[in-house]
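Only one protein chain is missing from this complex, and each of the others stays in its spot.
Moving on to chain A:
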């Protein structure tokens, strides 16, 4: 079929000096410049970088699908020796889906909502191999079983909306594998999924790639994930590849300041926060049309040399075996020097109890679906008997996956919803039954929230300063307008934004800057308790560290109680004092950070810890992959909420797990676990994460 003389020991994919631009009415946007990479047969190449650096553009260029305004302006993409950039539409169509297949970030959006799963799968061999319909469906059934979906026959007949996110992604993977492609492109395949589901998908992808000998181009912004999946990786920054090499080389012998900065900005379990503090990358990512002259990373680089780094274009240069870097000063930088440690500040004093919850429950009644409602009303138990205390100056992390009730809890605390039963005490006031409009300004300004998505929470038509002043007015702060303006400027100082930002509109800010404004607003009324609902998960890695640090600085200064809601255990471990793990509305484990991160674990915590990808080659992790998906809160299993996926269940005699909700067990040191496992079984648990000696 190939006319060229490609043999299987040559690269599957060779991208050389690829440049891609988007042409808009205003200007040409060079999205990717001088990008090269090579993928050998059976190899998995990772592509890492922050949002907007051009990862997806490279992937879509390989597919030759750049939309109406995108164009390849230079370079070549050779697939099995044939240049894809020169191919006709017909030739491309024969390659797409049969030899190169793609898996996308949002599984729901990538499946046709009005077509049965089976039809969408069977289509692939029917087009490419002219297979008969019945045969194609049989193949689809087999592949669906291959991606470990239960009950393949039912799934083939289902429509996409009838499946969960994890199942949908498995279907997208199945679709890509229908014709056993030589190259698989995965564009952030797990970003939309929960960690434990992600772990399952990642396992599956690795196993299938091995089974079928498929090469992969794996795009991700998560270094830990890349380490787990890939053999080699390419780090991209602002449209360019800045470093490429094997995973071991790049992780342990990085030779580009950006790669180094990236690693220093993510929390790793191997290091504690004092000896290896997070170092945020200063400044912001340049927009494609505002790139500096010379090195793109120059303005943010610690090793920047005036007159050299900004003199002209810098080429990739060999720095080791199949290891290249785009930096002039590779040989001058002392790569083993430890990061300049910031003056370590002491922890804030932990004071008296500020917030106490007792047996808090929140049930929602939902009416059955359908066009006209009807059907029996169902009760969703979003929060079940939540009890805990939080003290002044303390950081309590609330961890769990989607649907576990984290956000409901935050809403009840904020007074956006009232509790079904139980008590919330702020200092000595009961606030569980007071909705927000009835709370006095003291309570309202005392409990504030920082939201996950800084993009939706700011009013787009009001200047930043104005929005903060509004918050001050609402909280009854300041005696006069001047007073409030002064306060506002101080708040900007507090969140480390230049005072000039007061006159900016939200759209002129980057994600991290918007999140800072959100934080400034939350602290406008001198909040005592701040609920931060995934405050950094919508932000880029390099910015996350800065925002996290900011939150902790403010906490230190003001003695604020921080309730930090997150699914990212690495960051939780880094910054919190105590951790509360939730699953399907239940608190399954509660303890100090050390207690929670070390055995004995609750079986769910154990799985969660194992699922979190860690970008450190020294860490050995026990692999625990949970079967199936998180049950729907509408329809929870009887007995222990975790029993459908628990690997320890068999250790509990008499099927107790399936019958009874386990009681809260109090272990030593105030550590609580909600599980039927006996003390003996608990002591046999091994640590999930081990750090190998260097």
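In the analysis below, a contact is a pair of C-beta atoms (placed from the backbone, for glycine too) under 8 Å apart; a residue touches a chain by one contact, two chains touch by 3 or more; residues count from 1.
One rule holds in what follows: contacts and distances are computed from a predicted model.
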Given that one chain of this complex has been left out, which of "LutB/LldF family L-lactate oxidation iron-sulfur protein", "NADH-quinone oxidoreductase subunit D", "Cbb3-type cytochrome c oxidase subunit I" or "Peptide/nickel transport system permease protein" is its protein name according to UniProt? "Peptide/nickel transport system permease protein"
Residue touching the undisplayed chain, where the options are A:115, A:287 or A:379: A:115
Touching the left-out chain: which of A:161, A:293, A:622 or A:659? A:161
Which residue from A:104, A:251, A:297 or A:451 sits in contact with the chain not drawn here? A:104
I'm checking contacts with the chain that's been left out. Which of A:93, A:438, A:623 or A:666 qualifies? A:93
Where the missing chain touches chain A, by residue: 63, 65, 68, 93-98, 101-102, 104, 106, 109-115, 123-124, 127-128, 159, 161, 172, 175, 368-372, 374-375
